[in-house]
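Apart from one protein chain that is not included, each protein chain of the complex appears where it belongs.
Right, subunit A next:
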Amino acid sequence: CPSPGEGSWPRLGDAPPLQAFDNVEEDVEAEEENQGVSKKGKPLGRKRASAPEGVVKPVKLSRADLYKPPTNEELNQLKETENLFHSSLLRLQIEELLKEVKLKEKKKQRIDAFLHEINTLLSAVPETPETDLTDQSWLPKGVKVPFLQVPFGVKGKFRFLPPAAVKVVGSYLLGTCIKPEINVDVAVTMPRAVLQDKDHLNQRYHRKRALYLAHIAQHLSKEKLFGSVRFTYMNSNHLKPILLLRPQGKDEKLVTVRLYACPVPGFFKPSRLYPSKNNVRTAWFLEQGSPQAGAAEPPTPHYNNSILCDTVLESSLLFLAGAGADFPGMQAGVALLKVWLHQRALDKGLGALGGFLASMLAAYLLAKRKISQGMSGYQVLRSVLQFLATTDLSATGISLAKDAGSSLPSLDDFHQAFDVVFVDPSGLVNLCADMTASKYKQVQLEAKHSMDVLDDRTVDGFQLLLMTPKPLIRTFDHVFHLKHVSKLQGACKKMQLLHELMDRGGNYVAAALPFVTSLLARGLAERALLVTHSLPQAPEWPIGAEPPKHKDAGPLSFGLLLAPAFAASVLERGPEADRPEPREFQRFWGEKSELRRFQDGSICEAAVWDADPCADCQAPAAPFLLWFLSSHADIPESSICYTGAVLESVIRPVREPAGSGEEAMVSIVRSYDDLSRKLWNLEGLPLTVTAVQGTHPALRYTDVFPPTPMKPDYSYHARLKDKESLLPLPEKPCPAYIAPMKACCHFNPGQWPQDKEAIKRVKAAFHLRLAEILRQQHHLLCRPAATDGDIISDGYVFRLQVAYHREPQILKEVVTPEGMLKYRDTEESRQLELETLHLPYLTSSLHGLQQQHPAFGGASRLAKRWARAQLLSDSLSDECVDLLAASLFLHPAPFTPPSSPQVAFLRFLHLLTAFDWKNSPLIVNLNGDLNEADYAEIRNEFVAARPHLPVMFIATPRDKRSSVWTKERPSAQILQRLLVLALESLRALEEQLMDPLGSQEVKMIFRPPLDFYDILIHLNAKQIPRHLEGVDRPVKSFSRGMLKSDAPVQTLLFPVVGYDPVQCYLRELREAFGDLALFFYDLHGGEVIGVLWKPSSFKPQPFKASNMKGRMTTSLREELVTVPNVEAILEDFASLGEGLVRSVEARTEKWTV
C-alpha cells in the first residue's frame, strides 16, 4: 500500500492535554439526557435550567432595591460614569485592569528598602588610580567592559571615583510603573573629575560610562544582596550599556533596578551637540592615520542625542512630576497607554515607543491643553491615541521647549537629522531619535484603528485594545524574516551608508534599517498599506561575558499589510517615455524596466513580474521583495525567509498541478451561472423560475477541494443501461469522488397544493419535467429523482432541488384539538429551512464577501482543512467554520481585515481559543444588516436564554436567536477538544513561522495526535476515493477510472456521483454504535478512523428491553447487569466494512469492568 511512512513525520504535539475528554463522563450523560428531552420537543428539562458555573445570569433585583431613592453619591457616580467613560462596564474593566498591573503598596516598601541598600553600597565603591582609557588592565578578570570597543584606540584618561549623586528617576517615582516588568531607574552621576574636556568626541564619554559601570558591577557582584548583576543596553542602543540589579531570593522577580551613569549637570556644552554637529571623526572611525584634508565631517545627530539624553534625566523627571501633580487621571492614562503599547510590541527594543515617551506625549498634550486635569485615565488614553492618529511626527515634529530661543536648534534642523521628531523640554533632545519612519507609521495606523474601535459601540473596546495581544505574525498579512542580520553589513556597503554607520557607532542594523524599509515601501508602492519591521532587541548578559555583537539581536522580521485591490498586480507602470522621470524609474527597476505600450495608447516605462502564477499567486509580493533586496541592498535571497503562503500547500488542488483552488471555483461559478441562466429561460414549464440559489460550498468559494470536471472511463465501471448510469465495480479501486453541487430552484408561488405529501409529489414532477426540458432544449445529461435531480454541465454535476417557500411552514402545522392552527418546528421542517432558506442566504452573502476580501475563501478552506485533519469533520458543521472565517473579515478589530489566508487562519485559531463562548454570542454581521440595537437585543436574549442555547452560539442577521449552524454540533466536549487543539496548533504554528532558522515544518499542525483513541480502524487506501487529498500526499495512489480532461470523449452515461464508501461505513457505524462510541475521521483521504468509547455507556446497567443495543448480560456481584459486547462489536467493525477495513486496532482495555 503506497502510504507514506507515518512514523517519520513530526505531528502536532503527540500528547496535547486531553483531560478534556477524561472528565466529561458526567457531561456526556447530561448531554444525552438533554438530547433525549429536546428530541421530544417538550420544553427542556429543569435539570438544564440550572446554569453551570461561570456563566453570567440575568440579574434579579427586588423591587425595593430597584426603586429605592438614590443617594447623592450614587447619582454622582452614575453621572461621572456617563461623562468620563463610555459605559459603566468600561469603567469597571479599566479599574480592574489598573488594579492588576499597578504596583502594590507592600511591594513598594520592599523595593524602597532595596534601593536604600544600593545607595549605601554605591558610595562605598573604592576609587581606582588614573589610567589611559585603553589600558583596562586594572579591571579584574571577572568583569568585561560592556561596550563594543571598535575601533579600540581612543584618547583620554579614566579613573573611578564614587558617584557624585545617586537618584531615582523615571516611572517608579511617577507611579506609572506597571507590571509585568517593574523597573526602577537610578541615575548615578559621575563626578566631574572622571570626565575630561573633549569627552564628547569619538565615543570617549560612552566608554567612560561603560568602564564606570563595569567597576561598579564588579564590586556589587560580590554583595550577597543581589540575586543577579547583569548588563544590558539601554533601549537596545549599544552605545549605552546599563547595569541591572535584582534582589536576592524570592524577590528576584519583583524588581529590576537599572543603573544609568550620567555626567554631572552642565558638563557638556549643548551647542557642541546640536543635531548638525559632528563629534565622531572619520579618520578615527576608519582608523586612518591623519584626517583627509578638506573633507567635510558629516553630522552625527544620533550620537549627539545619545549623550544629550543623559544630561536631562533629572530634569525630565521633574517635568513629568509637574505634569502629573494633582492629576490621578494622568497616572492611570499613562499606565493604560503602556499596556496598549505592550500589547502591540511597540514598547521594547531600538526605536521603541517606550513608557517614558508615552508619558512625555501625555505631558505634551497637557501642555497644549488637549488634556485637562479633570479627565479620567480612559480619556487621557483616548486623547493620546487621537493625537497619534492625526499627527504625523515624521513630517511635522513637535517640541516641548517653552521658548523657541534663537540659540536652540529649530524643528527643521531636527527633521533634517531624524525620521521622527519629538523634542523634549530642554529643546535639545529628540525623544524619538531611534524610531524609524515606518515604525511611526505603524504606531499611527494602530492609533487610528484603535480610535475606530473605541467609537464603535457594538464591540468591547476594552477587550480589543488592552487585552488582546497583537504579535507580528498575527497582525501582518505577510511576514518575512532576515535570517542573518549580518547581511545588512553588505547592505550598508551597497547603499553607501558610511556616515550613518559612524553616527550609529558601527551598528549596521540601526544604520540600514530605515533605508531598507523605505526601499521596500517605495518598491511595493500601492500594493502595501504598511511596511514595518520588528524592533531589534539586545539581550541581557552576565558581567563576565563579552557584550553581544550587533548580529546577536536575532533575526529581523518584516511585516506587510497588503492592499487587497492591488496586492495581486504584477505590473508597475512608470512614467511616460517622453518625460525626464524615466531615468529615475529605470535606475530603480534596473533590468526589469522596459518600454510598454498600454491600452490607453500611452507608451510608458513599466516593470513586469512574469511570476509563475501558481507558485506565487498567494504571495505575488514575494518575488518583488526578493528582487529589491538583492539588487538594491545586496541581501541574498537565501537569507530571506518568506512566510507569506507556506500553508497553502495543504489546500492545493489534487488533479491539476496549477492554481490555488480559487481558479477552480471561479470556473465552477461560471458554469453554475451559465446553468442558472438556462434555467431562467426554459420554455414549457407550468410555472416560471424566480430564483436559482446555490448552496454548495464551492459556490461561496469555501470548498477545500472544489470539484473538477470529470470524464468517467466506461471500461472501469459496470453499466446500468436502462438508467443511463455507471456503477462502481467491487473488485476495482473505488472511482474518484464526484461531489454533486447543490442548488435550489424557486418557482413563482402559483397554485401549489397546501398539503405536505402533495407538495413532495409536485416537486418530484418538477424534477422530472425540468430534466426532460433541459434534455430537449440544451442536450444536458439529467437524472431526476424524487427529492432532487442531477444535471451534468461542463463536466460538473449539479444537484438541483426544487423548493417551495411555504413548505417548511406547512410541515410545521399542527392542529390543536380546539381547531387552532399552530406552528411547531419538526426535524423535517428544520432541515428544509436550513437547505432552502438559510443556506442560500449564507452562500450569497459569503459569495459577496469573497468579492470584497479575496483572502476569505482561502482562509475558510484552511480552517476547514485543519478541523478535518484533526478528525473533527463531522463534529463541526461546514457553515459554522465559514461563519467563523467570515467574522475575521467582517469584525477584524483590533486587526485589519486579513489579506492573506495564512494570517486569517492564525486569527481563526486565536479566535477559537480566546473567545468567551460561554458568556458571549459571536455576532457575524453579514452584509452589515445589524445595527446597534440589534446587537444589544441579541446579547440580552442570549444572556436570558443561555442554558438552552448551543455551546457555540453564532448569530447572523437572519438568525438572531437560535444559531442554526451550531445547534446540533459541536457538543460541549468536542468544543473543548477543539479549543485544546487550536491552542496547541496556534502555539506550534507561530513558533514555526517565527523561527526562520528552524525547519518551517508547518504541516505538523495538520497531523492529528492519535494517542488517545481507544480503537483505530485502519482503512484500505484502494477504497478511499479521496485518498490523494491527504495532508501528506501519497506518492502513488490508484487509478480511479477517470479520463484526462481533454480526452475526446462525450459523456453519455452518468458517472458515479457522491459515492464514498468511507462515508457509507461511518454512517452505518454511527447508526449502530452511536450510543456506545464516537467516531472521528478526516474526510480528505484519511486512512484511519479514530474510535472513542463513551464512558457512560460502559457502566453496567440493569436489563431494560429498550436499551439492549449491542449489549450482553453478565452477572456482577450476584446481580444481573448488561454491558457492551465489546468483542463482538470489534468484529462487527471489521465485518460491516468488508473490503474497506484493513485492520481494527484495539489500543486500550478500558472496557473491562
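Keep this in mind: contacts are C-beta pairs under 8 Å (C-beta built on N, C-alpha and C of every residue); 3 or more make two chains touch, one makes a residue touch a chain; residues count from 1.
Everything that follows uses one rule, which is that contacts and distances are computed from a predicted model.
Chemist: Pick, from "Ribosomal RNA-processing protein 7 homolog A", "EKC/KEOPS complex subunit BUD32", "V-type proton ATPase subunit F" or "Mitochondrial distribution and morphology protein 10", the protein name that UniProt gives for the chain of this complex that is not shown.
Modeler: Missing chain, per its UniProt entry: "Ribosomal RNA-processing protein 7 homolog A".
Chemist: Going by the contact rule already stated, which one of A:469, A:749 or A:998 would touch the omitted chain in the full complex?
Modeler: Within the whole complex, the residue contacting the unshown chain is A:469.
Chemist: Where the complex has a chain not shown, which of A:797, A:1056 or A:1144 is the residue touching it?
Modeler: A:1056
Chemist: In the complete assembly, which of A:101, A:234 or A:1004 touches the absent chain?
Modeler: In the full complex, the listed residue that touches the missing chain is A:101.
Chemist: Mind listing the subunit A residues that contact the chain we can't see here?
Modeler: Against the missing chain, subunit A presents residues 54, 56-59, 61, 65-67, 70, 78, 87-89, 92-93, 96-97, 99-101, 180, 339, 342-343, 466-467, 469, 720, 722-723, 725, 727-730, 734, 753, 755, 757-758, 760-762, 764-765, 768, 771, 783-786, 819-823, 919, 1023, 1056, 1059, 1061, 1064-1065, 1068, 1071-1074, 1103, 1105-1106, 1108-1115, 1120, 1125, 1127-1128, 1131-1132, 1135-1141.
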